[in-house]
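Just one protein chain is left out here, and the rest sit where they should.
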Amino acid sequence: MPLRPEVTDLLDRIRLFLREEVHPLEPDFLRGDLAAVAPALAGKRQRAQALGLWTPHLPPAYGGLGLSLWEFGHVSELLGRSPLGHYLCNCQAPDIGNMELLLHFGSEEQKERWLLPLAAGEIRSCFSMTEPENPGSNPVMMSTTALPEGEDYVINGRKWFTTAADGAAFAIVMAITNPDADRYARASQIIVPTDTPGFRLAANTPVMGHVGSGFATHGEVEYVDCRVPQSYRIGAEGAGFALAQERLGPGRIHHCMRWIGICERAFEMMCARALRRELAPGKPLAIQGIVQAWIAESRAEINAARLLVLDAAAKIDAQGAYAARTDISLIKFYVAGVLQNVLDRAIQAHGGLGVTDYTPLAYWYRHERAARIYDGPDEVHKIAVARRILREGAW
Amino acid sequence: MPLRPEVTDLLDRIRLFLREEVHPLEPDFLRGDLAAVAPALAGKRQRAQALGLWTPHLPPAYGGLGLSLWEFGHVSELLGRSPLGHYLCNCQAPDIGNMELLLHFGSEEQKERWLLPLAAGEIRSCFSMTEPENPGSNPVMMSTTALPEGEDYVINGRKWFTTAADGAAFAIVMAITNPDADRYARASQIIVPTDTPGFRLAANTPVMGHVGSGFATHGEVEYVDCRVPQSYRIGAEGAGFALAQERLGPGRIHHCMRWIGICERAFEMMCARALRRELAPGKPLAIQGIVQAWIAESRAEINAARLLVLDAAAKIDAQGAYAARTDISLIKFYVAGVLQNVLDRAIQAHGGLGVTDYTPLAYWYRHERAARIYDGPDEVHKIAVARRILREGAW
Amino acid sequence: MPLRPEVTDLLDRIRLFLREEVHPLEPDFLRGDLAAVAPALAGKRQRAQALGLWTPHLPPAYGGLGLSLWEFGHVSELLGRSPLGHYLCNCQAPDIGNMELLLHFGSEEQKERWLLPLAAGEIRSCFSMTEPENPGSNPVMMSTTALPEGEDYVINGRKWFTTAADGAAFAIVMAITNPDADRYARASQIIVPTDTPGFRLAANTPVMGHVGSGFATHGEVEYVDCRVPQSYRIGAEGAGFALAQERLGPGRIHHCMRWIGICERAFEMMCARALRRELAPGKPLAIQGIVQAWIAESRAEINAARLLVLDAAAKIDAQGAYAARTDISLIKFYVAGVLQNVLDRAIQAHGGLGVTDYTPLAYWYRHERAARIYDGPDEVHKIAVARRILREGAW
Partner (left out) sequence: MPLRPEVTDLLDRIRLFLREEVHPLEPDFLRGDLAAVAPALAGKRQRAQALGLWTPHLPPAYGGLGLSLWEFGHVSELLGRSPLGHYLCNCQAPDIGNMELLLHFGSEEQKERWLLPLAAGEIRSCFSMTEPENPGSNPVMMSTTALPEGEDYVINGRKWFTTAADGAAFAIVMAITNPDADRYARASQIIVPTDTPGFRLAANTPVMGHVGSGFATHGEVEYVDCRVPQSYRIGAEGAGFALAQERLGPGRIHHCMRWIGICERAFEMMCARALRRELAPGKPLAIQGIVQAWIAESRAEINAARLLVLDAAAKIDAQGAYAARTDISLIKFYVAGVLQNVLDRAIQAHGGLGVTDYTPLAYWYRHERAARIYDGPDEVHKIAVARRILREGAW
């Protein structure tokens, strides 16, 4: 299936933007803290708007580029080549997921109030689902409640890994609204402006050595008698898990394609290193059979991973996320595994340089270890896939 | 890219043929020697002709089905589900490679004399390239010579892994005709009828516990002053390696899709076993997390492998084997690895039954260990791919 | 811990015996059927007796060498270097296990009648535990019964993988004698002479392409109203599983050390091949980094495996098999994994030659796939070990 010419052109423009304007920012980003590069990032976000690269995942009515998921997958891969790519084009998690959720399931009022400024990059948001004491994989084990009181919900509970809560204008909170309902119908998703009394950012969780700042944080949030109108609920009451699945389906395509972008960048760096690093005068690393094997294996794995993800994206475009749920689980753990393999080889090929922050490899190594955990650990996906296959097949 | 309706229909008919007529023959094939099942196989080959499943890889003019390589890939996968599939439809290696070679590069006379009866299944053939003392990966290290003498070639040398030599009507021999030429231009491919004086089947090499019989053999062949007319040469003098590459490109698609067929059958058997084998009353193997992981990982790997092979096949269809040579090397080692993983898991899930000949798993385990060796060992492909990537990329 | 001088000397004599007298028999053994080499094997068994290498695992009173398990481990490793080693010294499975069982738990009469001729090599025996329809790992799921009737047991059931039943003088059968007892106290081990009416060798199961002959078989045995005196029971009634554990503990040391012997032989072959096989004139396989990595990784894994097994053997010697049961489970799956890795690399280094029967590699590849299955599949051991660790540790 060939790409539409306008998408091919878009990809070319993204490549140029990355090469000319984004990659030069990376060294400061990798070595400094986010605050130091914040002004430069703000400027580049304006550039991305000017260049027509902004919110590529949204329809034109919201300032976006009207791409199919399969097309956006190609964009996400390219942007993934830089740790800054998605943010500069305003399609970074968790905002992208919140935008998609509001787009598809938000009321007109919610879209007006929250989606438009998000799409414009005027505010940020966060998604508050995971709880420290409960496994995300079991919908019955959620402790946060949003109990109806008059026209409001009163929310109590504790969440963590509420990524980018620090500085966000609102959170979308998953909470139990219907404790007596069927296990998958107990929770709802509710918009909570972060200035609501009772919303408290207890801490930015230190992750891989950093508490971070701004959007590069993982908030631990307390909800104490936090009261919002019921009209802040997204979709039907009890639809929380169904919406989460709808959110996560495309979200996993975004992540997987982003990981493939990381793989491609790491692969390029490994090849360049292999050619330039000399073991002895005139004898580059590239002549080593072990390194050649890494290159060949990485090439095969990345190619296979991309085809698998794009195939799942096309299936979602054609049949919806529910029909593609096995494919989505497969790519989630498969591509996360490829990512880890490729990064590991690229680091090893760089020797000591590979663990420094003079390349983005160590950044990805640290931050993408979580790829095998967030949005469902590998094992949860494997078990879910196997059960479905065993149940649905004619064995 | 959707399949043409006639191909979809063909695949349905192959599925039916396999289920109704081929799978029932397998137990005798797996437990007995080939001679015992030979009459039944002959009958089923006639059935395949009657059902329109014969020589699917050839154009209609030669009795075939006129499929693209991408389409034939789908056929090869299905046939690969049985150890007998390709043979019953007359598209088994090495005959299929020889047919394709004669089709594309043979003279009219050669096609008349050798391709037609091969396509009709009246004769068998073999391909005589590998030498016991020389690595197949180095074209300079070939010892067999075919020296011109008058209008003839006089061939001397020793080959092994001349698969199916026992009972073949002719061999296609790779031999050095131009010892002083450039390294890739020294060899030619020459048809040698097996009743030519000086052609001697020295032995059927015992492989994985069996010398085999008939087409299920690997011949060690001596050529002693073996004289054939120069008109028996296929293509230009010195074109041997170029033709071998042309032969091997599609050949690797055939093999890889066959391996995927094996994977799918093994996967089905693993799922069926997991559901039916009880570890305790009411507790099937399927509830074990380790087995669930095998199922999920196998599903991901097989899906990825299929997409990768079909992508390479489409590229060969569109741009030729030369343009796709990196893709062809990648699938060769990648899919062979998936095959080994999936077979290993399926055997392990079967416990003791897995090593018996009551299922085809042990047969494939033995015979397909060579998948990582024949047509170029994994390592040769990896090194070749890496060198090409490093040479051709803009790193 | 240094070996006693007499053991060092014994090992030297075994090395000599293998090199001078056993390895020369291997080509015929690997290529032919067992019957063809039977006379030569019989002669070499006499030689082993003459050379003082006979039944090394038994105490001198039974014609053995009075070794500790740790010492015998060293012997078993050396003998494992040849597929014929253990058999020629009369310490092959399953006879060795039966000898040990009779030695430690048999009555004087049983020792007289069965152990002495076994130790002398006058008869062979088999062990009949595994059932086709039941997982060996669950003691509750055994269908074969031995119900008391007067002074006899009447045995009914079906067993398979009764290795070497063909030609054996007696079987030791595991059967339920006390169906209402506690789950681990239901079965007993009973000697059944194979000429007892009701003992029927239904088939030699085809395994990895062969039904085999003589001791190289895996019998499927039917017990139909097969009546033996209760005095043929070994040990107490209901002690079957306890005895099986006692039998399997040292048995796993035997196997693991045998596998290490196989690994060492394969390692040597890989090194020799790497040095002698030229990829180009003057460029042996040994210069390839990938092959170097195989050699280094194999060396590390084999060394680690040996230390782990010898450590477990010393623990059994000092504290008994029960105290070492976690160690025994660990080596079972760990060393089987190392064996598979090393064999795989050695085959790959041999290219086409590796899958032929011109080396023992393909034999071991076929026959030792079962190493990860027999005496408890990897997964059963892993689960058992983990449960015990989690239960017994102070976490």
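Which chain is which? They are A, B and C, in the order written, and residues in each are numbered from 1.
Convention: contacts are C-beta pairs under 8 Å (C-beta built on N, C-alpha and C of every residue); 3 or more make two chains touch, one makes a residue touch a chain.
What you see is a predicted model, and the numbers here were worked out from it, not measured in a lab.
Summary of contacts with the chain left out: across A:148, A:206, A:320 or A:393, the touching residue is A:206. The chain omitted from view is touched by exactly one of B:191, B:293 or B:321, namely B:293. On the side of chain C, touch with the chain left out of the figure occurs at residues 1, 268, 271-272, 274-275, 286, 289, 291-293, 295-297, 299-301, 303-305, 307-308, 311, 326-327, 329-331, 333-334, 379, 381-383, 385-387, 389-390, 393, 395. Where chain A meets the chain that is not shown, the touching residues are 30-31, 130, 132, 135, 137-138, 140-141, 160-161, 205-210, 277-281, 288, 290-291, 347-348, 351-358, 362-363, 365-366, 369-370, 372-374, 377-379, 382-383. The omitted chain makes contact with chain B at the following residues, 288-293.
Methods note: only the chains that are shown with their structure count from here on.
Annotation: 37 Å between the Cα-based centres of chain B and chain C. Averaging C-alpha coordinates per chain places the centre of chain A 52 Å away from that of chain C. Shared contact sites, meaning residues of chain A that touch two or more other chains, fall at 289, 291-293.
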